[in-house]
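Then we have chain A:
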Amino acid sequence: QETSASDTGMTPQESSSADTSEEDLADSEADLIDELNIGVLGGENAQDRMTANQCLADYAAERLGVDVNIFTPADYNGVIQGLLGGSLDMAWLGASAYAAIHLQDPETVEPVLVKTNLDGSYSYHSIGFARTDSGITSLEDMEGKVFGFGDPNSTSGYLIPSVEIPAEGESITMEPGEYFSDVVFTGGHEQTIVAVNNGDIDAGVTWADGLGNWEDGYNSGALRKASDAGIVDMNNLVEIWRSKPIPEGPVVLRTELPQEVKDEMVNLVENLHSIDEDCAYGVAAGETAGFRPIGHEAYETIVEVRRREIGG
Partner candidate 1 sequence: MTDAASTSALRPGVTDAYLAMVSTRRLWTTTGILIYVLLFFGGFWIANDRNAGGFWRGLPQIFDFPADVVSEAAENAARLPGLLLEYFPSLIETVNIAAGATLIGGILGAFASLLVTRGLAPAPWAIAPLRRLLDLLRAVPEIVVALILIFLLGGGPVPALIAIALHTIGSLGKLFSEVAESAPLDPVEGLRSVGATWAQRMAFGIVPQVGPNWLSYALLRFEINIRASAILGFVGAGGIGYDLRNTMSFGLGMFDEAAAIFMLLFLTIVIVDQGGSMIRNKLTRGRT
Partner candidate 2 sequence: MLTLDTVTKQFGTTRAVDSVSLDIARPTMVGIIGASGAGKSTLLRMLNLLERPSAGSIAFEGREISTLKGSRARGWQAQCAMIFQQFNLVPRMDVVSNVLHGTLYTTGTFRALTALWPEVDIRKAISILERLGIAEQAPKRAEALSGGQQQRVAIARALMQDPKMILADEPIASLDPMNAQVVMETLRTIHDEDGRMIVCNLHTLDTARRYCDRIVGMRKGRVVFDGTPEQLTTGVARDIYGADGTFSEHATSTEIRDRPAAAPPRKAASPAKAAV
């Protein structure tokens, strides 16, 4: 997937706008839009999300000369609806959530940037896990057990595992009551981890970068957060499945935004790492090598998968 990302280079305007003086832009764009609304997905509590992204909003407001607001809807669907309805202008989505929007209306948003890991890759994994003391170590042991997804719009928490797990074995299906005794949605990555840890479900899927050590919950991801917070003891959990690499979701902008605004935002986020490292850490929710341009093509596979799985 890395190649497909590098295919989408910068547009000419982007490089030129980078050195345009800020005041000019602020003046000329004031009447293009009256405010910019950024939606930020879940995974952390709403307040931390606000805190982490406030600096981005401040930079954007300064550059665009309009109010920039951060919104932290309760779930993926909140952001999706906001983008579809046009009340949100920008968001960093999961791949599946992007696909959902694209399927419903391809004209609504366009992907512009993607976060890259420290090693330059921009992928992560869906990790299946269970409690150590349950004796489950692989998908074979899960027959007749309860399996848990996260949010229906999550790529790693639903879309990818729902396609790849049935491919792991002849008899495995995702239909509740067939291979698994039940298949449930817990609502999110955090809920999945707690549900597995509590024994409410026998195994679940969540996301991790797959780098570093299992006992730390890997270098980043939902498991790491839960482990750091002391909610789970990684000794008590065991990895039972791992997906192929999943492309990181795109930063999207509403298509209808004026080109100048789009350029300005792309420029800002792409260079955020060099402008303000702390801010970039917050926006990217962890160590990152920065954002780099990407286009729709990188997500065609996911869109196709989603179309097949869910419809639309």
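We adopt the following convention: contacts are C-beta pairs under 8 Å (C-beta built on N, C-alpha and C of every residue); 3 or more make two chains touch, one makes a residue touch a chain; residues count from 1.
Regarding candidate selection, all candidates are chains of the complex that A comes from, given by their letters.
None of these values were measured; they are calculated from a predicted model.
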Task: Candidate touching chain A in this complex, from 1 or 2 - done: 1
Open item on the list: With touch defined as at the start, can you tell me which chain A residues reach candidate 1 in the complex?
Closed with: 37, 39, 69, 71, 75-77, 80-82, 85-88, 100, 103-104, 151-153, 184-187, 191, 194-195, 198-200, 310-312
